[in-house]
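Quick one: this structure, given as structure tokens, is what I'll be asking you about.
Note that one protein chain of the assembly has been removed; the remaining protein chains are unaltered in position.
Labels run A, B and C following the written order; every chain starts at residue 1.
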């Protein structure tokens, strides 16, 4: 399904902070893990050294709503859903599911908007349309998956 | 001024990623640096082991808009502004200023909403009013500082 | 085999630095992933809240020799080998294997010495013998595995 991807991670000791829970900044690292796994599942990598000019995918917006804490050794499913696809950018919604509860429970919800850019020889970058062969593989998820 | 705080940080090698810029998750670590510095400037610490029940300040919402990248050795000012103060929660707005450009330029803008909670003996936590002696030290920043 | 454990990790974007390779500090995070996986494979967790006094496993020594870089999306096997077991401490040797080369190649070798401590009510900690039920599950790896 080119609108969804699921990555599974175990919360590691180095992901926690002295409050005994996963540090809030690490949810953003986990989102990226799912995003890059999604690209691999589509047959390409977020790093494309062979394109000319070299393309990049910087983030322009990131956010997260935290509902419940994650703790050491919790097993987490990061569900990526394509929320919006525009000519030069994509928005992903992420649902964090704690798997070691039955039924699994949603503990956080994130959002990431990325833009496709070309790295120019002068070191600057400017936004460009997402390459056709990538854009056509990515579709918006059905609305009911967001509920 | 109990509605503002400025922390200065230099972007370190370990803050960067292979795109050659500060990894987007690290802006959230920098926000927290400013937040905790703000508390210290008010005479208390975010960690208050002596209160009973023990209080904590988990984040319920975090977001960031990225306008320009930060690079290795860039000098960054993280300006914290109190955006909203409610009985049990506070929202901070963060403006990231790259100081090694003249005039300094805003590269990102973040938002953090934190809630005051009590850690109960059973391991659970529930939201509680911000202690009076802290709440009275924190006031909402004048609107013009957000422009 | 209670003297060996293998954890597999993919190098993530947030593990890299602007040199385009995994940041050297992250090899230490990966070692810990294998160490804690080893404990889980033996039926216990490094976090044992129910013991009285509470036990901990601080590191007293850590080192790493880097032979080759790891890059984004490399698949890494972290092989833990028990190197030495004393009454109050254990030394682990870690061999990092890059799996996405054929044959797999060793890219780094690490060492970790941990000590069993008791957390006393006054907040201090002192070293104590490793509990019998854990110590008897851990044996030193045969010498040929280190070559």
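In this text, contacts are C-beta pairs under 8 Å (C-beta built on N, C-alpha and C of every residue); 3 or more make two chains touch, one makes a residue touch a chain.
In this text the structure is predicted, and so the values were computed from the model without any measurement.
K.L.:
Consider the whole complex, including the chain that is not shown, and state which of B:14, B:41, B:91 or B:127 touches that chain.
P.N.:
Of the candidates B:14, B:41, B:91 or B:127, B:14 is in touch with the missing chain.
K.L.:
With respect to the chain omitted from the figure, which of C:47, C:93, C:116 or C:141 is a touching residue?
P.N.:
C:47
K.L.:
In the full complex, which residues of chain C touch the absent chain?
P.N.:
Residues of chain C in touch with the missing chain: 18-19, 21, 24-26, 28-29, 32, 47, 56, 58-66, 69.
K.L.:
Residues on chain A that touch the omitted chain in the whole complex?
P.N.:
13-14, 16-21, 23, 25, 72
K.L.:
Considering the whole complex rather than only what is displayed, give the residues of chain B touching the chain that is not shown.
P.N.:
12-14, 29, 32-33, 36, 40, 45-47, 72-73
Here is the rule we use: only the chains that are shown with their structure count from here on.
K.L.:
Shared interface numbers for chain B and chain C above half of all numbers used, same, or below, different?
P.N.:
Mostly the same residues form this interface, as more than half of the numbers used are common to both chains.
K.L.:
Taking each chain's centre as the mean of its CA atoms, how far is chain A from chain B in angstrom?
P.N.:
So the centroids are 23 Å from each other.
K.L.:
Please compute the C-alpha centroid of chain A, do the same for chain C, then give the distance between them in whole Å.
P.N.:
That pair's centroid distance is 28 Å.
K.L.:
Can you work out the whole-Å distance between the CA centroids of chain B and chain C?
P.N.:
For chain B versus chain C, the centre distance works out to 33 Å.
K.L.:
I need the residues of chain C touching at least two other chains; which ones are they?
P.N.:
Expected reply: 13-14, 72.
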